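See structure below.
Removed: one protein chain of the complex. Kept in place: all other protein chains.
So, subunit A:
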Amino acid sequence: MNFQIAVLLGQDGVTNGAIYALLALSILLVFTVTRILLIPQGEFVTFGALTMAAIQSGKPTALGWLLLALVLIDCALDLRQMWKTGKQAGAMNYGEIKWSAIKIGYTAMLLVLLHSLTLADIPMLAQALLTLALVVPFGPILYRLFFQPIASAHSLVLLIVSIALHVAMVGIGLLLFGPEGARTAPFSDSGFRLGPVMLKSQTLWVILVSIALIVMLFIAFERTLYGKALRATAVNRMGARLMGISPVFAGKVTFAMATFIGALSGILIAPITTLYFDSGFIISLKGFVGAIIGGLASYPIAAIGAVAVGMVEAFSMFWASNYKEIIVFTLIIPFLLWRSLTSRHVEEEE
């Protein structure tokens, strides 16, 4: 291996590592706030990437209709709930109707946009925004439909539902996007020459957007009251409820953030790798390894761990490409050992 190859591999490693770091952070965020291990995180990545690819090829994706169906179910459930509590209280609270109208209106508007625009010709930024507008609402709606009714269940139950949701979403991905892989156009074609090597511009995009997103997350959680409210829910659920921070609200917001991060990651890496309907799982699993290195508790260690996973993956591809995945996932064992040997057992007071 010479210096040039090392730089190329390092470039790959950092690019993948940045994506894994984003996924690790969102897995961690969802886990600490809702106790759900978000296995479908990878599907948000593929949904983002494949929707972007569909839009670029000018096809209005059927994802919009799926969203409409889920929104209708969601609104029907909310209205039924409103009817039931309203009858008990003897007075209806009509706030839900307004919300339902907004949600259905939003979806209808997206559908109109999808079918009236010549999707392949609009600027790439608009395509990306449309993709996000389409994919992100799935987060809160999936939380509402599948996790909100069992929010207080044992975390094992939550995990099982999460796996089921992942399997279902892979199937739906196949149905919506077909078995072909997709690759999108890069954001820009230019490259940068740094010493002897050429840096691909997409690599820089990935790294810059990831860093910007991590900084934004940090500011949101350290400086804004809404971010603090989410942290508070993670620290002490009962305490948060007593402050009026509802677990439903926290769950929906974290799921929205996780979907946003996932879909954006998908859009970012779609020009670099060919993604298939089932590629998401292995990607998010590597993010998960990063989250485990952080003990499912520490954000900075999870991010660094995820970047390390990307590096190890890139270099093992060079030396032992057949064993690439095995090497990456074996990484988890020493960390689990180290964690279980060093962590003291603290009795929960409850």
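Note that a residue touches a chain if its C-beta (ideal position, glycine included) is under 8 Å from a C-beta of that chain, and two chains touch if they have at least 3 such contacts; residues count from 1.
In this section, contacts and distances are computed from a predicted model.
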Protein name as given in UniProt for the chain not displayed, "Monoheme cytochrome SoxX (Sulfur oxidation)", "ABC transporter ATP-binding protein", "Proteasome subunit alpha" or "PaaI family thioesterase": "ABC transporter ATP-binding protein"
Residue touching the undisplayed chain, where the options are A:Q4, A:S155, A:S188 or A:N236: A:N236
Residue, one of A:L38, A:L217, A:I245 or A:V309, that touches the chain absent here: A:I245
Which residue of A:S57, A:T85, A:T274 or A:T330 touches the chain not shown here: A:T85
Residues from subunit A at the interface with the omitted partner, ascending: 85, 88-90, 225, 228-229, 231-232, 235-236, 238-246, 349
